[in-house]
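In this view, the complex is presented without one of its protein chains, the others remaining in place.
Then we have subunit A:
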Amino acid sequence: MARGADGGDGARVWQHVFLLPEYLKDDSKKMKSGLVFVKLANPCSGEGTIYLFNMCLPQLFEIKVFKEKNHSWFINESVQSGGLLHFATPVDPLFLLLHYLIKADKEGKFQPLDQVVMDDMFPDCILLLKLPELEKLLQHVTEEKEVDKKKYYKYSKEKTLKWLEKKVNQTMAALKTNKVNVSARVQSTAFFSGGQVSSDKDEDYVRYAHGLISDYIPKQLSDDLSKYLKLPEPPASVRNPPSKVAAQRQKRDK
């Protein structure tokens, strides 16, 4: 073993294979510490998910893991089971903030942000408040009031849907530039296995982009966005919740 730290038993530690944005390498010259893995509430599922937080910038990255059955790595002179490949990509913090804004909206009043973004399960959520230009970001999804120089926010569904529509559009544009890769993936998704292949290519892209964005918003909002974008109902067998299928059956029975 050439590399000292990995010699002997040391090499038995788990080696994680990561892809990180190049600029973190340049930023690292300026910082002594400040890159931290934290557990935050996933805005789609609400479950704890690992994110990478850059305290210096500050900036938030999500970690996605490529994981396929029957893979392993050879890393220099060692073997690492699992064959996992971790991606750290920048994430729009507004998705994570939205999770809390929607929760707080049940109280139906304007609130200061530090009272909205609170979480006993994931206390690191207060890191979100350190992110730059929060006020500007929040304009996309909230109504705001200023009292005694303190800002108060309230979730706005109308503004959020408008914002999400823009997100869908810019995702669609990216899907089109990556055309080769994406067309294969569009066809291989479960969306189109129900037999209702649309002849309208653009509609396929909207639906695919909607699916991607839906990974970052709660189910209810995803359904609302689907209606807002006037997406046709996907095939019942694939996406409809059981209650809806039952309702349709009742109609048919009449």
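Simple rule for what comes next: a residue touches a chain if its C-beta (ideal position, glycine included) is under 8 Å from a C-beta of that chain, and two chains touch if they have at least 3 such contacts; residues count from 1.
In this section, contacts and distances are computed from a predicted model.
Engineer: For the chain that is missing from this picture, which UniProt protein name fits: "Trafficking protein particle complex subunit", "Dynein light chain roadblock", "Mitotic spindle-associated MMXD complex subunit MIP18-like protein" or "Adaptor related protein complex 5 subunit beta 1"?
Structural biologist: Its record in UniProt gives the absent chain the protein name "Adaptor related protein complex 5 subunit beta 1".
Engineer: Among A:49, A:80 or A:222, choose the residue that contacts the chain missing from this document, as touch is defined above.
Structural biologist: Per the contact definition at the top, the residue touching the missing chain is A:80.
Engineer: Contact with the hidden chain only, please: which subunit A residues?
Structural biologist: Interface residues of subunit A facing the absent chain: 1, 3, 5-6, 10-25, 27-29, 31-39, 52, 62, 64, 66, 68-83, 85, 87, 89-92, 123-124, 126, 137, 140, 163, 166-167, 170-171, 173-175, 177-178, 180-182, 184-185, 188, 212-213, 216.
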